[in-house]
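The complex appears here minus one protein chain, its other protein chains still in place.
Entry: chain A
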Amino acid sequence: MTRALFLIVLLLAASLPAHAQDAFLDALAGLAGGFTQQAEAAERLGAGGDPRALPVLRALADGRLLKRPDNTLLIRADAGVTEAATGAAADAAGAEPVRINNRVRVALRGAIGRLALVSPDAAERAAAAEAVYRTRSAENIPLLEAALARESVPRIRDQMALALAASRLVAADATVQRQGIAALAGAGTEGARALLLEARNATPALGPEIDAALVSLDRVIAVKRAAETLYQGLSLGSVLLLAALGLAVTFGVMGVINMAHGEFVMLGAYATVVVQDACRGIPWLEPWSLPLAVPAAFLVAGLAGAMLERGLIRHLYGRPLETLLMTFGVGMILQQAVRLAFGAQNREVISPAWMMGTLELPGGLMVTQNRLWVIVFSLVVLGLTIAAIRFTRFGLEMRAVTQNRRIAATMGIRTGRVDALTFAFGSGIAGMAGVALSQIDNVSPNLGTGYIIDSFMVVVFGGVGSLAGTLVGALSLGVVNKLLEPYAGAVLAKVAVLVGLMLFIQRKPRGLFPQKGRAAG
């Protein structure tokens, strides 16, 4: 009732200035209706081409379109609230945001894409071309042809050409459709493959041509998929590497079976949480909270490691079983302590903008940014660890003590101090791993338990005492795991890797890179 009345009022109001506005205002009213009406209205506004429709549609998509009880639509922006129909300033009192669903969102994307194709802003045109590509309607063909003729940015031209091909594919005319097939075959994406398959189902007459296009397309996709699997394997491998590096020092170099290693990783993740909380509200510091967390995590976990070594472990050198049981107990104490201090709930860690979304590498390979940074970070940490052991005085003393404790002591090295520092160093690396893991896993008190077995696996596989072995071991286990996953599923792939590892250790008990010489004892 009120809606009808409102429509009439709107129509009356609209007929006063000019008739050209009727379509816009008429369609606009539909945005205040149910989901079906909203979707239809969005399509009409997109087809109408009225430039005033764009801000309204954008506001609706972003949840900034408000509705008064009398169905007047308002737009909320940073500058204030305006009426959608007239652009006049308005009062938002009593207005509620207009709700939409996925169906409306799809219609909005298409409509906004159509309208934004002529935008002066390059980023908007690129987004519009992408949206029109996904909407694919034969009605968009002339619009896209015109936009393509004007476009000068090559990247956007490519996207528009793709959108044009997708739109041609759903045209009624077979010759137009054939043009679309040829263009899409060169796109080399799974999205294009989906469009071609859809067209084959819809128009069986085009079957042979589409099948031919698919053959060449599938070749490109197969290569891409292999590259993707490799990337995922490297990414998993880099996580394993990070988790295992600290252990490669404490277990590999010192020979301490530290079951609390995972808890040091967890402490590093919680240090990240604390640093982020401290940085919150300081605008210039906030983007740097994650890099700042790295030294903080190193110090926190390193300090905990030093305390553990000086307080307990040093009394148990040469008694591996007792060390194992004691560190296991310490791990449980640390877990419970963190649970008491921070609560049993998972803690939210904010990812900075540069770690979200995907990055397109040359060749069209899409990689997720957070994983990419973890790979980079793991290699940096590995480099720093090697450098510290090779080139610093501490590293020299550490190697001396592990090779021959008594001679090192006679040379004036305080072996007890070196033990504590080495253990603290290994624990600190585990803490830095925690910073990276906080970005891809849940920060909870049991974060570490999931990584302890994997860490030992990597160190033993790579060869105890060899950092290069840890690197090769981690990356190869990651890649093998990801290669098996599509066939065996996530659970069975891991089981298969473990079984393979057991067989390998039977053949080569010292791992990939066994230590040579007297130190190997």
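Keep this in mind: a residue touches a chain if its C-beta (ideal position, glycine included) is under 8 Å from a C-beta of that chain, and two chains touch if they have at least 3 such contacts; residues count from 1.
Rule of thumb we're sticking to: contacts and distances are computed from a predicted model.
Only one of "Phenylalanine--tRNA ligase alpha subunit", "Ferritin-like protein", "Urea ABC transporter substrate-binding protein" or "Putative murein hydrolase (TIGR00659 family)" fits the UniProt record of the hidden chain, and that name is "Urea ABC transporter substrate-binding protein".
When the missing chain is restored to the complex, the residue among A:Asp26, A:Glu83, A:Glu228 or A:Glu286 that touches it is A:Glu228.
Here the missing chain is touched by one residue of A:Lys67, A:Arg125, A:Arg168 or A:Arg200, and it is A:Arg200. Residues of chain A in touch with the missing chain: 35, 63, 99, 101-103, 105-106, 109, 134, 190-191, 193-201, 225, 228-229, 232, 235-236, 239, 339, 344-348, 350-351, 356-358, 366, 368-371, 440-442, 444, 446, 450, 482, 485-486, 489-491.
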